[in-house]
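Every protein chain except one is present and positioned as in the full complex.
For reference, chains read A and B in written order, and residue numbers begin at 1 within each chain.
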Amino acid sequence: MPLDVNGTTYETDEEGYLANLSDWAPDVATALAGSDGAELEDGHWEVINFLREYYEEYQIAPAVRVLTKAIGKRLGKDKGNSKYLYELFPYGPAKQACKYAGLPKPTGCV
Amino acid sequence: MPTLHTVNKSAFERNSLESCLSVCKTDASVLLFEDAVVSGLQNTTVSNQITQAAGSGIKLYALSEDLKARGLSEERVMPEITLVDYPGFVKLTVENDRVQNWL
Partner (left out) sequence: MSNTKTFVYINRKAPYGTVYALESLEVVLIGAAFEQNVKLIFMDDGVFQLTRGQDPEGIGMKNFSKTYAALGDYDINQIYIDQQSLDDRGLTIDDLQALVYEDEDDDWNEKSSIHLVNREQLSDIIESADVLLNF
């Protein structure tokens, strides 16, 4: 299902993940969230930006366990726990946040 | 009527380079590509085979893109081996009368 953002059409897979990593931009993230009925706030952006940096460095999207630990280290213990991350991303922090970050689904994500 | 021989498997793992060199004419060219580029490194257990082949007149080449992919810099490759890029690979196939792929 193609995603339309300000007149530009982006290719996505059957689950709504961006087909091309390089298509990502903040307004694309906003549109991806919008198609799930979600609105992105500061807390979401912190995680999305973290994921993009992680991917750039390691070429993978981290597993939830790794994401949770790393967020805790980067943004503090109050954010490095699954309760907080699931509140932000109720469909699963790794799955949903990766989608808005324009990354492929995390390796080993079921 | 020279022949281009191509080898794509590591000489540390398969005997394709050894077989190739044992039947090569002295006017032949041998191109190492894909995993075979690792066979062209200096100071290895297969360096002797390469030195001997070069000494007999065989021209040896390695594909630079495959070396780069594996983090192996030009200085690590034996001086007997000439680096070529993809267009150079094509040129070699054109300059020779046939291509023997040692799969």
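Heads up, the rule we're going with is that contacts are C-beta pairs under 8 Å (C-beta built on N, C-alpha and C of every residue); 3 or more make two chains touch, one makes a residue touch a chain.
Quick caveat, the model's predicted, so the values are computed rather than measured.
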Interface residues of subunit B (partner: the chain not displayed): 8-10, 12-13, 34-36, 38, 41-45, 47, 64-66, 68-73, 76
Subunit A, residues in touch with the chain not shown (by the definition above): 54, 57-60, 62-63, 65-66, 69-70, 107-108
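The criterion applied here is as follows: only the chains that are shown with their structure count from here on.
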Where subunit A and subunit B are represented by their mean Cα positions, the distance between them in whole Å: 45
